[in-house]
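A single protein chain has been removed from this complex, and every other one stays in its place.
Take a look at chain A:
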Amino acid sequence: MIAQLLVVLLAVIIACNLCFIMLYFQKKVLKPIKNFSNNLAILTNDGEPIDFKSSKMVELEKANRQFIDLVTQMKQIKIDLYERELEKQKIQLDYMKLQIKPHFFLNCLTTIYSMAQMQMHAEIQNMTLSISKYFRYIFQNGQDFVRLEDEIEHVRTYLEIQKQRYRNAFDYRIEQAERTADVRIPPLVLQTFIENAMKYAVSREHEVQVVLTVTRQVVEDEEMTVIRISDTGPGFPPPVLDSLVNGQPLDQTEGTRIGIMNTIQRLEHLYHNKAQVRFSNREGGGACVVLYLPDHPEDRSGLEGGI
């Protein structure tokens, strides 16, 4: 009888113990683990992590803290990536603006209209041919690199159009060393600097000379293509030259100077900072831009999407 009672009592004690242990286990282990897993779910869903101090398991707390650090780091990397992506898109967008150039197109149409008003048929034919050539080149251009020869031909077309419009307000010379025809360079780089020379150097006061020379030079043990664009205009204004030389961004608030900034950014991306652009004012007056372009950029897909 007593033995039976003892067995029952033992069973009750064991059951109670078991219950107690289970409750304890539930509180100290299962709940923190549940919390932890909930927290993970929140973190992976991009929410703010819940503070986890209530946990009484040191190991879990530690793991949670590390996990929070990891997620913060990941977020930072994500933001960086987005920012870089945005910058890339901005460069791409500016480049597209550079390509289209509605101003130049409208100017050309006005010129043709004026020619038509004067019945200058031969000039209209000439002009239309040049403009077709110009825009055909611009619109078919989707590659990262083009032949220097094609690029120079394009610049020549542009200069011929401008020469008609400005009637001998400037003269140009293109000098090209041997073995440079097949060098590959990014498109519309020359064009940007030549256009700048037109915009800031040409006036009708005196005839301006625009000179484009292409040579090959060994710079720091590497053979490079050196392109020099100079004019006899008034040169860069000192503050602009200062920011260009020091690599500071130019004021683009009025939508101007996008060309130069975009071209520098594109060169940085495409050549991984190995290309150099040097700006200076010539001693006798006039602006001078020298481009040092290395031969084979390691990676030609610096900017995806066919920039």
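By our rule, a residue touches a chain if its C-beta (ideal position, glycine included) is under 8 Å from a C-beta of that chain, and two chains touch if they have at least 3 such contacts; residues count from 1.
Note that in this section contacts and distances are computed from a predicted model.
Asker: Name the chain not shown, per its UniProt record: "Response regulatory domain-containing protein", "Phosphoribosylformylglycinamidine synthase subunit PurS", "Macrolide ABC transporter ATP-binding protein" or "Tol-Pal system protein TolB"?
Answerer: Of the names offered in "Response regulatory domain-containing protein", "Phosphoribosylformylglycinamidine synthase subunit PurS", "Macrolide ABC transporter ATP-binding protein" or "Tol-Pal system protein TolB", the one UniProt assigns to the missing chain is "Response regulatory domain-containing protein".
Asker: Per the definition of touch given earlier, which of A:Ile68, A:Ala169, A:Val211 or A:Ile258 contacts the omitted chain?
Answerer: Looking across A:Ile68, A:Ala169, A:Val211 or A:Ile258, the contact with the absent chain belongs to A:Ala169.
Asker: Looking beyond the chains shown, say which of A:Val71, A:Ile91, A:Val183 or A:Met198 touches the absent one.
Answerer: The single option touching the absent chain is A:Met198.
Asker: Across the whole complex, list the residues on chain A that are touched by the chain not included here.
Answerer: Those residues of chain A that touch the unshown chain are 102-103, 106-107, 109-111, 113-115, 117-118, 120, 123, 164-167, 169, 198-205, 234.
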